[in-house]
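Got a structure here, written out as structure tokens. Questions coming.
The complex is shown incomplete by one protein chain, all other protein chains being positioned as in the whole.
Residue numbering begins at 1 within each chain, and the chains themselves are lettered A, B and C in the order written.
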Amino acid sequence: MALKSGNEYIESLKNLDPKIYLGDKKVRLLENPTTMTVVKANAKVYDMALDPKYEEVMSAYSPLVEEKVGRSNYIYSSRDDLLKRAQMAVLTSQVLGTCNYRCPGADALTALASTTYEMDNKLGTEYNKRFNNFLKHVQKNDLACSGALTDVKGDRSKRPTQQDPDMYVRVVDKNEKGIIVRGCKINQSGAIASHETIVFPTTSFREGEEDYALSFAVENGSMGMTYISQYTPFTAERALASDIRELGNPEYGVRETSMVVFEDVFIPWERVFMCGEVKFTRKAVERFTRSHRMNCGGACKSGFADLMIGAAQSIAEYLGIENASHVRDKITEMIRIRETSYACAIAAAVSGEEEPKGSGVYIPNEMYGNVAKVNSIYGFWDLMEMVGDIAGGLSVTAPSERGFKNPEISSYLEKYLKAAAPADKRLRITKFIQNWIAGLHGAGTWHGAGPLQTQKMAIYRDFDLENAKKMAKELAGISEKEESRAW
Amino acid sequence: MALKSGNEYIESLKNLDPKIYLGDKKVRLLENPTTMTVVKANAKVYDMALDPKYEEVMSAYSPLVEEKVGRSNYIYSSRDDLLKRAQMAVLTSQVLGTCNYRCPGADALTALASTTYEMDNKLGTEYNKRFNNFLKHVQKNDLACSGALTDVKGDRSKRPTQQDPDMYVRVVDKNEKGIIVRGCKINQSGAIASHETIVFPTTSFREGEEDYALSFAVENGSMGMTYISQYTPFTAERALASDIRELGNPEYGVRETSMVVFEDVFIPWERVFMCGEVKFTRKAVERFTRSHRMNCGGACKSGFADLMIGAAQSIAEYLGIENASHVRDKITEMIRIRETSYACAIAAAVSGEEEPKGSGVYIPNEMYGNVAKVNSIYGFWDLMEMVGDIAGGLSVTAPSERGFKNPEISSYLEKYLKAAAPADKRLRITKFIQNWIAGLHGAGTWHGAGPLQTQKMAIYRDFDLENAKKMAKELAGISEKEESRAW
Amino acid sequence: MALKSGNEYIESLKNLDPKIYLGDKKVRLLENPTTMTVVKANAKVYDMALDPKYEEVMSAYSPLVEEKVGRSNYIYSSRDDLLKRAQMAVLTSQVLGTCNYRCPGADALTALASTTYEMDNKLGTEYNKRFNNFLKHVQKNDLACSGALTDVKGDRSKRPTQQDPDMYVRVVDKNEKGIIVRGCKINQSGAIASHETIVFPTTSFREGEEDYALSFAVENGSMGMTYISQYTPFTAERALASDIRELGNPEYGVRETSMVVFEDVFIPWERVFMCGEVKFTRKAVERFTRSHRMNCGGACKSGFADLMIGAAQSIAEYLGIENASHVRDKITEMIRIRETSYACAIAAAVSGEEEPKGSGVYIPNEMYGNVAKVNSIYGFWDLMEMVGDIAGGLSVTAPSERGFKNPEISSYLEKYLKAAAPADKRLRITKFIQNWIAGLHGAGTWHGAGPLQTQKMAIYRDFDLENAKKMAKELAGISEKEESRAW
Partner (left out) sequence: MALKSGNEYIESLKNLDPKIYLGDKKVRLLENPTTMTVVKANAKVYDMALDPKYEEVMSAYSPLVEEKVGRSNYIYSSRDDLLKRAQMAVLTSQVLGTCNYRCPGADALTALASTTYEMDNKLGTEYNKRFNNFLKHVQKNDLACSGALTDVKGDRSKRPTQQDPDMYVRVVDKNEKGIIVRGCKINQSGAIASHETIVFPTTSFREGEEDYALSFAVENGSMGMTYISQYTPFTAERALASDIRELGNPEYGVRETSMVVFEDVFIPWERVFMCGEVKFTRKAVERFTRSHRMNCGGACKSGFADLMIGAAQSIAEYLGIENASHVRDKITEMIRIRETSYACAIAAAVSGEEEPKGSGVYIPNEMYGNVAKVNSIYGFWDLMEMVGDIAGGLSVTAPSERGFKNPEISSYLEKYLKAAAPADKRLRITKFIQNWIAGLHGAGTWHGAGPLQTQKMAIYRDFDLENAKKMAKELAGISEKEESRAW
């Protein structure tokens, strides 16, 4: 069986040598406490696929390699697959309390399976064949794939060709063996700890922008690739922790991203899955986002919501306020938000379609995926607000749990921070809550799976306004036939 | 084939003689313009089941009578049935722009199919047998059944037995042939134009309240039944209309309800489906609300939303503002609200369960049904707000279209109310919009399928808080085993 | 003393002969039940100025005529005047439960006092002299003035000169004696029952649009003027009422508006206050809206909110649910909304300024006036939602109180609609609530004092973004001096 354990995954990372910078220092993936949170989260995902409790959701049988593969490396081939995919996103969020780091890669694989199939059909290219060879390699070796979408973009009021041409990743040269690429992908969650990175267009491109219509796979640590990691207050807090058990999410931390710089990186043709086909960029991106908004936008956040609801109820009990009507009312509202996001993800899954017909690849419904994302982010700040309301001011003013180790103040902490529960438990759950409400999750959730405005555009575009007008006018008694705009 | 046409339905009503009061007058069902809107809506529903365009959704094959029956008289026996049921609710809303009047009855039939099955199994009663006989009668004759849930309740701070005992419908006497019932159901949508009324408990009852644990079917117009209909500004407007085409929803009007008084009405035992089994009232009500919140709470309102969105886009075009960014933004938000409600209804359907096991009866998921309802009503006022914003002040200040008939002012109306469309079309769609935003729909939607507070209680109760706490504590590193409240 | 009583006002109306159409019929102001609601509301406002309980707010000493005048005819000359003006708006709303019909006129008078002063100063015109003569006439005779702003506008995507030239009221001819005007003002609240109408530009005009830069006063019933009144379900309900005590707001009804058509109406020069000065239209409109958004947008709605809160608490007590935590929570939220609107109105008043300097005319602060309006309308639908939640479904399904007069059903109504209060009281307050939540108030409030988008533009324009950027950059440590857009 090809499925790796967490330890085997960690072992496999030793063969890679990614150039990672954090702050102003170069760091080693398996040594730095912050980069290690990504490794641990990935390792846990590997372990979950082997755990009988989770395996049905976390793995799937792949006809391509005729064995079980991790669900993140699996191409969805039915609505039921899509539903399981959404469940996987909930489950990993519940278990990790942070990014599972595999969604963009998984969603890029599916979008490529669909789009390369269509390109080969229509253009007579060999992208799908190459892609399937690559996919076999990934599935057989149970590799972690990162999906790299977001370009740095530069001046948003300009097209790629109207400014520094490297603001979107592009082909700068080609030869018989392959292509040379340059540019930078940003907001890359967990890319530092994956085996492969799937580069994919961030948006649709137009004629004249062929150099940007580009998709390929590249091994982590390839020559010319540099990671510059995010640096947040949480990076510092972890660096200074005497014990990770003082931290809000001890093992898995916050979502860690990086910029991935491609300085003239060579990609052999067998790893190139799109190169110049601008007309297919819109569909490729759309297929990616349809999956990604269901998974990362909707389902994943339901798992986070579960943790916030659980924490809210826990702290309420610790404080002795769990029966207050306003507390119950807030928890009810938190549940409503959680279930709304997940209901939209379910609707996206069960309304998914084979795309294109004959490909065998299933993609979630676009409308519900986008609506899932929008509801998740509208609700997420409210979740933060409500668990913060219940937890009280201590959620931002808590002293360090390290204080328990100093006898000059430990008895003060024990005496004065006890409530209906002892001080240590109360402080622990409070720190856990701080991680949710006084940190990166709000804005991170907002932007994960793309900015709101893109979802709004998709929602407007996807709805059949003509039909809605027709129904309204029919009922109102307005005759249709003269309805051309020549009133 | 048993399915009636709309005309056959109307014909069949002539055999009934319901006592209906409107204002201070007794009125005849088939003669009064307001009661006729209910008849027309019902007739349209009958016709839709025969229309090839709609029949797949509007009818279903019933094994009980071995033929096709109207979906409102069908017992859901799979998740796919539930999904079709939700689609039916959307569809009738789109076509009627008002209540289809059949949901409470349909949802009561299904709840009874499930609950009588369970009662017979556990108690050895014959309720299910009676119910199936009744159902055959209904299906074979394609009867319209109204569901009567809401009791008048009296003083809400008191239980049924602590006040006038008739504030909830109850058994006042029994004999060998049947029972005598007294009380009043209120907010009965369309009951005046149904063939049968299925009376059902409005809430769960406790020991000592056996007289209220009561369900039965009664033919419309039975001795002792009196309908007192709602009287609203719309009743008056229709009464005074010179032509229904001046009205906001010309054919089908607003949802018409009535109080149904039962003054010592005799019900034969073969029509009694629950009588005293207080322990089963909770489940019975829960099963009803699970269906009803999916259908009436969630899906139905998506159909209304389609009409409001269509009207918003139409008036925007008529005014020449359809490309203004704030208009597109509002329409996008209207779509988001619409699709959220429907996504929750879909989730309720595809997560439905056979209940109880072995019964063959499928009931939608409770959580998503309740969430569907809550999202619908939170969003509905917003829909009203947005279409009203786009339509402008004329949505409340419009003169009557009757003015076109008076030559002293018709040219003024034509000249001064034209915009990017002629005045008549603009005024027509504006009146249609008025019907949605300056009338009964907001509060009506809010209360349809039960008050918000009951949905909140269901949502709180349905969520697994213990599991959420467990996941949060596990990730935070708080040991479970000492978690009993003896900290 | 010049102040008229309500009866004297009604008497004075007999001298006017406005051409009013309602539906397709011509009606007489003092005879039709709907037009009479406007007369009664106006009469009440007259009486309030003479009532010792209200006179301090409702009247003011005018140095121009050296006596007390109604506050609606008074030019605000201090911040305290502005505060009293806001209080007047609250007070009349509380007493009438509908429009007091005098705000647009009052706000137009003040805007003209300010703008004619400035025009005369800068252009050497005589508008201010004319205006003061007119104002003396108004004050001495205690005349009711309507303010007519909103033009019909036609196709919103076109300027006045790009379409039928009459879509905005304009000068079509001039001679030595005066001007001839044509066009139509719409949404004119209560204009039918005022003595004078002050016509005023609806928006700012540009060079080439001089014919539209127009302000004048015209006596109600002047030759060429025609009123076409709104016709709503409430018009019909009142027409059919056997007793006004069955109606939601028995005496004063809903806000009644009309279109006012000017078909080549002659206006003598002494009543013309602006004619062609396009450059002053922006300021004139801005001064009007600054007052109007404080009064009609903010303060007035606080008075309505008081009535809705009072009704919510009353029905809660009648139903026996006033101590339920969710009821108290909703009432608390209703109060928050109410007080927020009024706080913004207060801020607008106490931050008002003399404008222009030397004129002695005080105008409320623009930002707070606009914010008052926006908060009012965002909150208003919420108020409707909450009082409707508390009142229950009966707020839309109530039978007519006329039913109490029919012995066949009166005992049913008494028995089955009693709660913790008798049925008649419960039904009465429910009907009162219906008037607020299932009728014209939501959309009417939204559009009163102008569409949301204009308030948004004012808010954006009024804020000192440059200063905000400067403060942010200073604190962030970004040097200002290189901040020109030539980065």
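Going forward, contacts are C-beta pairs under 8 Å (C-beta built on N, C-alpha and C of every residue); 3 or more make two chains touch, one makes a residue touch a chain.
A quick note: this is a predicted structure, and the numbers were derived from the prediction, not measured.
Undergrad: Looking beyond the chains shown, say which of C:106, C:275, C:346 or C:363 touches the absent one.
TA: Of these options, the touching residue for the absent chain is C:346.
Undergrad: Of the residues A:17, A:51, A:80 or A:164, which one touches the chain left out of the display?
TA: A:164
Undergrad: For review purposes, identify every residue of chain C that touches the missing chain, sorted by number.
TA: Given the touch definition above, chain C has residues 94-97, 245, 249-252, 306-311, 313-314, 317, 328-329, 331-332, 335-336, 339-340, 342-344, 346-348, 350-351, 367-368, 371-372, 374-375, 420-422, 425, 428-429, 431-432, 456, 459-460, 463, 465, 467-473, 475-478, 485, 487 touching the missing chain.
Undergrad: On chain A, where is the contact patch with the chain that was removed from view?
TA: Spelled out for chain A, the touching residues are 21-26, 150, 152-158, 164, 166-167, 184, 186-187, 226, 228-237, 239-240, 242, 257-259, 261, 319-321, 326, 381-382, 384-385, 388-389, 391-400, 402-403, 405-406, 408-409, 412-413, 415-420, 434, 437-440, 442-444, 446-448, 451-453, 456.
Undergrad: Considering the entire assembly, which residues of chain B contact the chain that has been omitted?
TA: Residues of chain B in contact with the hidden chain: 325-326, 329.
FYI, only the chains that are shown with their structure count from here on.
Undergrad: At the chain A/chain B interface, shared numbers over all numbers used: above half (same) or below half (different)?
TA: Looking at both copies, the contact residues mostly coincide.
Undergrad: Two chains share more C-beta contact pairs than any other pair here; which two are they?
TA: Greatest count of contact pairs is found between chains B-C.
Undergrad: So, what's the distance in Å between the C-alpha centres of chain C and chain A?
TA: 51
Undergrad: State, to the nearest whole Å, the distance from the C-alpha centre of chain A to the C-alpha centre of chain B.
TA: The separation of the two C-alpha centroids amounts to 40 Å.
Undergrad: Which positions in chain C are in touch with at least two other chains?
TA: 326
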